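Excluded from the complex is one protein chain; the other protein chains are retained at their positions.
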Amino acid sequence: MSDVAATAEHTVAAGRAGRFAALGDAGIRSVGPIVLALVAGAAILLALGRNPIEFYGDIVEGGITRTTGLQDSVTRMAPLLLIAAALVVVFRANIWNLGIDGQFLLAAAMVAGVGRDLDRALPNGLALGLLWLLAAAVGAVWTIVPAFLKARYQVNEIITTLMMTFIGINVANLFIKGPFRDFESTNVPQTSVLPVEQRLPDIPGTSIHVGIVVALVACVLVHFVMTRTAFGLRLNVLGANPRAATHFGLSVPRLVMVSFAVSGAVIGLAGAAEILGVWGYVRADWNPAFGLIVVPLVFLARLNAIAVIPFVALLAVLSIGGDLAARRADLPNDFLLVLVGLILLFMAVTEYLGRRRALGASYLTEGLVAALRRRKRP
Amino acid sequence: MSKVLTETFLTALVAGGLLAGVPLLLAALGESISERAGVLNIGLEGMMLLGGYVGFSGALYSGFTWVGFAAGIGAGMFVAVFMAVLCVRLGLDQIVVGIALTLAAEGLTSLLHGAILTERPRLGAVELVTIPGLSGIPVLGRSVFSQHLVVYLTLGLVIFTWWLFRSTNAGLNLRAAGDKPSALDAAGVSVVATRTWAVLATGALGGLGGAYLAIVGAGTFEPFMTNGAGFIAIVIAMLARARPFWVVVGALLIGMSLQLQTALQVASIDVPIDVVNMLPFLAVIVVLLLFGRRAYLPAALGLPYVRGSR
Partner (left out) sequence: MTESDGSTQPMTTTRAPTREAGDAAVLLLGITKAFPGVVANDDITLALLRGEVHCLLGENGAGKSTLMNVLSGMLRPDAGRIVVDGREVEIDSPRRALELGIGMVYQHSTLIPTLTVLENLMLGAGGGLRLDVRGARARLAELAGTLGVEIDPDAVTGTLALGQQQQVEIVKALWRGSSVLILDEPTSMLTPQGVAELAKVLGGLKQHGLAVAFITHKLHEAAEMGDRVSILKQGRLVGELGPDDLRGRSHEQLQAEIVRLMFGEEAKEVADVAELEERVEGHEPRRGRGEAPLLELIHVSAAGDRGQVGIHDISLSLLPGEIMGIAGVDGNGQRELAEAIGGQRPLTAGEVRFEGRTISTLGVSRRERLGLRYVTDDRLGEGTVGSMSVALNLVLKRIGEPPFWRRGVTQRRSIEATARELVERFDVRTPGVDARVATLSGGNIQKVMLARELAFEPRAVIYSKPTYGLDVRTIKAVRARIREQAEQGVSAIVISTDLEELVDLCDRIAVLSRGRLAGVVESGPGVAQRVGELMVGQAA
């Protein structure tokens, strides 16, 4: 019986509407949560006695219209896009790599730590290339433990990756205060500074470093791999149905390890982009905490590495503009966290309504949707 | 190493471990209840944080510690209501909602702290209850048997939870909700109601843990002050496999490792703070590597219950 019902449900969904309506649905599902979160955020600002219109106005000013606003925002997009691309890879395989901050920070610390010495020893181009590789390797290595635990013992990777982030932050600090410390600089321990002219070049005519190009290429590449290659299909099968993956002869433990490593590597690149493009050094206790704020965008873009680009642009504006707005409103700059939390919540609610009304495709990986929908067959 | 094992060191370690372990214990006990019922409550960190903020404010403005604890419990349950409605009732993804609640609570408490508690107020020392005979025991007596009333209450809760799981109808319902919700439903007990109560209990315990952390542990509230304690509590609950006494062991061990810094300072041994900070997390990872295969999770953990599907 349930067989028939489940099939009917899908048929209804498939025959429901034309392409246009589907696009409309997608718009509602993707933009709706953001709008709702902004409205709810405004209510919170009001409750705190701040003027939400001014606050949002300041965000726009700081993130777009101010002299360097737009350029700052585009610069900020580079690490965020790389993280988003990395998350598409794992989320498609239904693996929750939430250890982003640890992977990012360790890669950044390593790049900053060896950057100046390497740059002195080698030609600039070669040094930069090696630093990118180093960052990727560090990011990948930091996924090994959670990946192994999941592949071998099916230990929940959400928890282990979060643990590894806490460890990673401290290990990065140990390096910065220890072997990488530059004693010539300030009281706060920090690494040596890579001279500005040795960093990533800017795109001519702007102050935006070329990291954004690397990030965009990474997005396109990830999209191609996930949709047009055997490797991508394997990850998609794993994400949709791990038991089917075993049935089709895919090595699930190996796929888990590899997809984890790939995402860690790309997140490592994000760390490299931020250091080689923007900062040139890492100070102790520095943690931009980009990780979890990117997560909802990847879902809103339905795990599509191209579609995520506009969402990341919005996030970058919120992030850059939010600093100015928070400063003017005399608030900590954690309003973005509230917004992101709200977006996730409203996304979950729209997902529920969407399931109810067959509204467009789901944000969740197919495995999760199947878990919700599956009428198990005996 | 004999220098390490001095009386002052041990006292600092054990007393500190208890101080830091109690919030973990409360949160992990709560998580055990919801995990047993099949809800993976990733929002625990958020429940603790909001419980900490509201609890601290309650104690500060009312002048009564107990008001603070009650407020903390209420705040934890407030966050839990979202979890219950969205995940248990509507069947939304527990991971997404859990992360959302943690992020929102982190941001919100930080904003509130920045907007309202601008003076960085502190609470005075709390009143401790000393158990007459036992506190006279040499070396550890004073540090162990002179505690805030909440600590004794927590130990009572551990025993109560153990009894609840073992010999009550409610405990049996919780197990069924986690292992095979369809069986519970067929037996005429509402899965949604069972899981809702479990999640609310988690919220209450998590909120109380956060409030204890702020009111007794720190005497103040700082943004992000839980610093991953909620996630550690989740791991403790997983490894303890819903056995309350193992929850106690896990929480106290992690609590002690959190306090190692202070204890080592007392013993005038210098260890980088970063090493000490990551010890609990490192311990968790090592334990998982050693005992990973034994981490227990109920069969239906993380899955919403939809009647008619199995």
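Order as written gives the chain letters A and B; numbering starts at 1 within each chain.
Keep this in mind: a residue touches a chain if its C-beta (ideal position, glycine included) is under 8 Å from a C-beta of that chain, and two chains touch if they have at least 3 such contacts.
Here the structure is a predicted model, which is why all the values come from computation and not from measurement.
Enquirer: For the chain that is not shown, enumerate the shown chains it touches in the whole assembly.
Expert: Its contacts among the visible chains are A, B.
Enquirer: Touch as defined at the start, partner being the missing chain; which of B:Val129, B:Ile159 or B:Ala183 qualifies?
Expert: Per the contact definition at the top, the residue touching the missing chain is B:Ala183.
Enquirer: For the chain that's not shown, point to the residue among B:Leu10, B:Leu172 or B:Ala218 touching it.
Expert: Only one of B:Leu10, B:Leu172 or B:Ala218 touches the chain omitted from view, namely B:Leu172.
Enquirer: From the listed residues A:Ala37, A:Ile59, A:Ala127 or A:Val237, report the one that touches the chain absent from this view.
Expert: Of these options, the touching residue for the absent chain is A:Val237.
Enquirer: Could you please point out the subunit B residues that touch the chain left off the display?
Expert: 167-170, 172-173, 175-176, 179-180, 182-190, 307-308, 310
Enquirer: Name every residue on subunit A in touch with the hidden partner chain.
Expert: 1, 3-12, 14, 228-231, 233-234, 236-237, 240-241, 243-244, 246-251, 366, 369-370, 374, 376-378
We adopt the following convention: only the chains that are shown with their structure count from here on.
Enquirer: From the mean C-alpha coordinate of subunit A to that of subunit B, what's the distance rounded to whole Å?
Expert: Chain centroid spacing, subunit A to subunit B, equals 29 Å.
Enquirer: Which of the residues in subunit B come into contact with subunit A in the complex?
Expert: Residue positions touching the partner: 40, 42, 82, 86, 90-93, 95-97, 99-108, 110-116, 223, 227-228, 231-232, 234-235, 238, 272, 274-275, 277-278, 281-282, 284-285, 288-289, 292-293, 295, 297, 303-304, 306, 308-310.
Enquirer: Taking the touch rule as given, give the residues of subunit A at its contact with subunit B in the complex, in rising order.
Expert: Touch list, subunit A to subunit B: 2, 44, 48-50, 96, 98, 145, 149, 152-153, 155-156, 158-160, 162-164, 166-167, 169-171, 173-174, 177, 292-293, 295-296, 299, 330-332, 334-345, 347-349, 351-352, 364, 368, 371-376.
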